[in-house]
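A single protein chain has been removed from this complex, and every other one stays in its place.
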Amino acid sequence: MSLAIQARVAERGFDVSLEVAEGETLAILGPNGAGKSTLLDIVAGLLRPDAGRGEWAGTPLFDIGGRHSLWLPPHRRGISLLAQEPLLFPHLSALDNVAFGPRSAGHSKDAARATARTWLAEVEAADLESSRPGTLSGGQAQRVAVARALAASPKLLLLDEPLSALDVTVASTLRRMLRRVLATRTAIVVTHEVLDALTFADRVVVMNGGAIIEQGPTREVLERPRHPFTAELAGLNLLTGTGSAAGLVTSGGLTIVGESVGAGVKAAAAVRPSAIAVHAVPPDADNVVRVTVSDLEPRGDSIRVRTESSAAGGSLHADVSPGRAAALDLAPGAELYFAFAASEVSIYPR
Amino acid sequence: MSLAIQARVAERGFDVSLEVAEGETLAILGPNGAGKSTLLDIVAGLLRPDAGRGEWAGTPLFDIGGRHSLWLPPHRRGISLLAQEPLLFPHLSALDNVAFGPRSAGHSKDAARATARTWLAEVEAADLESSRPGTLSGGQAQRVAVARALAASPKLLLLDEPLSALDVTVASTLRRMLRRVLATRTAIVVTHEVLDALTFADRVVVMNGGAIIEQGPTREVLERPRHPFTAELAGLNLLTGTGSAAGLVTSGGLTIVGESVGAGVKAAAAVRPSAIAVHAVPPDADNVVRVTVSDLEPRGDSIRVRTESSAAGGSLHADVSPGRAAALDLAPGAELYFAFAASEVSIYPR
Amino acid sequence: MDIRRSSTIPRWVIVVAVVGAVFVLFPLVAMTTRVDWPNFLVLITSPSSVAALLLSLRTSLAATAACVVLGVPLALMLARTEFRGQRLVRALVLLPLVLPPVIGGIALLAAFGRRGLLGQTFDFFGVTIAFSTTAVVIAQTFVALPFLVLSLESSLRLAGTRYEAVAATLGARPTTVLRRITLPLIFPALLSGAVLSFARALGEFGATLTFAGSLQGVTRTLPLEIYLQRETDPDAAVALSLVLVLVAVLVVGLTLRTSTVPSLVRRGTS
Amino acid sequence: MDIRRSSTIPRWVIVVAVVGAVFVLFPLVAMTTRVDWPNFLVLITSPSSVAALLLSLRTSLAATAACVVLGVPLALMLARTEFRGQRLVRALVLLPLVLPPVIGGIALLAAFGRRGLLGQTFDFFGVTIAFSTTAVVIAQTFVALPFLVLSLESSLRLAGTRYEAVAATLGARPTTVLRRITLPLIFPALLSGAVLSFARALGEFGATLTFAGSLQGVTRTLPLEIYLQRETDPDAAVALSLVLVLVAVLVVGLTLRTSTVPSLVRRGTS
Partner (left out) sequence: STGPAVPSTRSTAALSGSITVFAAASLTGTFTVLATKFEAKHRGTTVELSFAGSADLVTQITNGAPADVFASADTKNMTKLTDANLVEGKPVNFATNVLEIAVPPGNPASIATFADLAKPGVRTVVCAPQVPCGSATIAVEQASGVSLAPVSEESAVTDVLGKVSSGEADAGLVYVTDIKAAGSKVTGITFPESSAAVNTYPIATLTGSANVALAKAFIDYVTGAIGQEEFAAAGFGKP
């Protein structure tokens, strides 16, 4: 009951091979256009790759490019897909939309509707059961679409941004519901929210430009990002370079003091923005980086200071309190010093 | 150049009256189905309310229910709407989609395209200019749609969840871009993200069930929520009750110690989840609430403990470290004590 | 509630539309001036007229059913599959539209007539098609089928395959998808295609005359009766035509309702 | 790249579709057995045949243009506005479809003929319409217009008004919306509607004969020529029909391409 996919779509620069173990929930993260939806479409059978093979639960899904081309149509895959748009059937009520999967599986009308009611309740949309999709709000439609995908009780579930368009209360309810539901199923979930990955994914895959650039257990990938996108996602500052005795030397020549991973090894260092102190003059600290402010962003209690640093070889950001920001007279273009202790840096090979 | 709307849509239980000052950016928050998109549709002229009147920059937009019914068609309102779906014109390239607004305003093809290119660059979609909407990923389409709405250079801009479907990096770039662009315009932005409201809104309106339930300057509303939804949005615990000499007494009879707002006044108390200490036995603290764990949710570094408390008259949540969670042997159904200092409570009339 | 649709179409369009409507309606109104009203009832209730009307209704309904049965799959094949020669097949299926009706009848004779390519086969099974009501239905189906196929195909393409794909991922077999998604989605188009076919079958004349002959109660449909009446009594012909027109207006008016247009800026309604 | 569409339609649909296609194509093939091939070229290149063919092409093109000009606004009015009596107007616009062609001609005479309701008016301006090439175009437009209107209206409804609404909020005036959004979106349907109209105009016979007469080079179109040839030489009639068929296949084949179907689960493609 595991999934193994290897597929290539030349037109989209997509080339991925991926395995998902039975019962595992995999989160797919990545920038827009990375190929996340493309991957789900291929697994679901909506997109035929130019070449590749796929297998799910011992059954071949497709095998293209060899001598005998094989293609299992979507309805025979036992894989249900929640696409990025809700795409509710406009001529059916919310209830019948959700009941569509059970009905197609051969259940009686009443049984299918009973199942559908259960799922509508799970997504807090029980009161919408007789509404037509055309009269639902964006978030309401999204909830019904989630219920529909889950009600098909597929062996493999593919969810493309299931919690988008949902309000905070419902999102957190659904996040918990998905954690419960996905615990016993094999699933792939595309998301832009780290919280989703943390809540219900066993493992994450980070995609970019049609390829997988990082993967591993959720916490590990998010705590030790190897790629700037992953670092941004995890809300960390990432500095890459080569390991040294002191810690790490960036390509810009800056030495980051921290635990050593061995000299000459390609390595990365991660620093939490809240662990960075911001100074107008060089302070006394384990690590001091000279930066130029590029942008200031209010964030509730604090202000995020985004900066560029040639020595660090990229952008760094830190959070300061509004009071401190005023004291430092922050403005784009200002020169500052970011300081952080060696103990706050996590250095690891990449 | 200010907007004043008062409208009622019986079928949707919608009844709102709202004003937006010139140059102001208003964020609309609220649960799914609250009527946020309905409000924008009315202002844009896509939905005709059953009754009401609207005026923008001294020009009447509509006046329905009186003796003379008045209705200004959308194209004569000078109001541009980014709907909740991208709805890119499928037969035009991304560039021509964005150039549509300038073209309709009478600009030459070349001038319109030049404007369009600028906006595509702003949303980091310059490389997509010749793509057809059908070949764009969800987030790419959303970006082009944002560029299209902005390129129409309307006097009043309506944005319905402009940053949905965007990846973290682009979302933060666009958030900053919108802050810059909206600073000089009048705009209404619907969002589910507090960060958006904080970044570019001068004022927020919270809607629920077709009505406005709270409004005011962004920080004030988010720091002193009067409604559970707003509290959840702001990430705060909200306890409501009546003011007393000690602070506040909930309907469940629990006294919350804090600054007093006067006895007998309807009041609310807000507590940050991170300010709450979790104990297995009643600790010695200003405020101690007995709670029953309903759910545990991993959140990166910490675990969110969601609980129910009859004394507090609702749900409370706190964040604990994984180590502490293990030590407390947390599980749904467990009985715990939430403790917090009087200084951490903010009590205010509501 | 949705946008007042009138506001989105330019006013000059309405003006031209009214001109167009008048262009079609005026001759119909003018026709009523040629009706011999005093004798109208007598003319249209003559046994031969009634027999022709009933036969026309029966055969047209049967032909419409045949068009739906054959035309829906044809439209699906043209819209939802790709094969070599598809454009040729589409063009050929259109042909009965352009064939002068009489020649359509000759083609049918060449195919299904007693000396036609298939005639021997039919004869062998003791089936004679010519001069039978079956022949009328065949002729009507032949000329009416293209209407259904063409109007359905363009609707199928416009509707796209997205909902069908979603249904498939929910485990629905192709037949289920067809029955529960595709057909309901294009139902208004199917209905208007069927009405077009019915109307065309009802008005069919030349192919019927050539292929089926003209015998009261068996093969003489209302258009044939009208044509014949014209020889002796043009007034009666016009009166009968008015009956045909009324039947058509009734059928069309009762079936083609203003279908509800999906609301505007809503998700999931495409 | 998108879903292999064939996988979403059940196999039995293909089987029925093939039966349907054969039902239409077989008589056409059978017809070729009735053609007098040795004399084919001579028959179809006779001056009267060539004159008829050219006249048919000219008038059909003019009629198609008239159909587009009048039909697009009519379809817009039916699909995008709501008014009392809309269903009646829709039903009436359909009528020329069901009128036996000859009666259609009588209706046109009653309206525009010398003794028709408008005849005096026209006469006053020294214009005689009946029995001129203009009359042919009018007759063809009259019978072909419903095709365009009906196929366009259902497409307009299916396409919905969402993109038009978005365009309006971007400041586009109704005419701009029509030109840059509505028409491009339904272009495939417009094209297929126009082809239907052209085909119907090309095959038009009865109304032309009655309203315009049959004068070589002026009003005798190819179907009329075929009708006449049939009196003296049925073989020539069949041969000429084949020419008509070829012209139709060419026009249809060249215009109706397989339009690209929007991709599946993509946003913004509706």
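Letters A, B, C and D mark the chains in the order given here, with residues in each chain numbered from 1 onward.
Throughout what follows, contacts are C-beta pairs under 8 Å (C-beta built on N, C-alpha and C of every residue); 3 or more make two chains touch, one makes a residue touch a chain.
The shown structure was predicted, so the numbers you read here are calculated from the model rather than taken from an experiment.
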- [ ] Specify the shown partners of the omitted chain in the complete complex.
- [x] C, D
- [ ] Give the residue, chosen from D:Val42, D:Val127, D:Leu215 or D:Leu250, that touches the chain omitted from the document.
- [x] D:Leu215
Task: Among C:Thr59, C:Ser192, C:Thr210 or C:Ser241, residue touching the chain not depicted - done: C:Thr210
Open item on the list: Which candidate, D:Ile9, D:Ala66, D:Ala79 or D:Leu109, sits in contact with the chain we can't see?
Closed with: D:Leu109
Open item on the list: I need the residue numbers on chain D that touch the omitted chain, in ascending order.
Closed with: 48, 102, 105-106, 109, 113-116, 119, 128, 130-131, 209-210, 213-216, 220, 228, 230-232, 234
Task: For chain C, residues in touch with the removed chain - done: 106, 109, 113-115, 130-131, 209-210, 212-216, 219-220, 224, 227-232, 234
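Here is the rule we go by: only the chains that are shown with their structure count from here on.
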TODO: Give, as an integer number of Å, the spacing between the C-alpha centres of chain D and chain B.
DONE: 54
Open item on the list: Report the inter-centroid distance (CA atoms only) between chain C and chain D in whole Å.
Closed with: 14
TODO: Spell out, as numbers or ranges, the residues of chain B touching 2 or more other chains.
DONE: 37, 45-46, 73-74, 81, 83-85, 87, 136, 138, 142, 165
TODO: Spell out, as numbers or ranges, the residues of chain D touching 2 or more other chains.
DONE: 2-3, 7-8, 162, 165-166, 168, 173-174, 177, 262, 264-265, 267, 269-270
Task: Residue ranges of chain B touching chain D (in the complex, touch as defined) - done: 44-46, 73-75, 77-81, 83, 85-91, 100-101, 103-105, 133-136, 138, 141-142, 145, 148-149, 152, 154, 165
Task: Partner chain A, residues of chain B touching it in the complex - done: 30-34, 36-37, 84-85, 136-140, 142-143, 160-161, 164-172, 175-176, 179, 192, 194-195, 198-199, 222, 229, 232-233, 295, 297-300
- [ ] State the interface residues of chain C toward chain A in the complex, per the touch definition above.
- [x] 162-163, 165-174, 176-177, 180-181, 184-185, 187, 262-263, 266-270
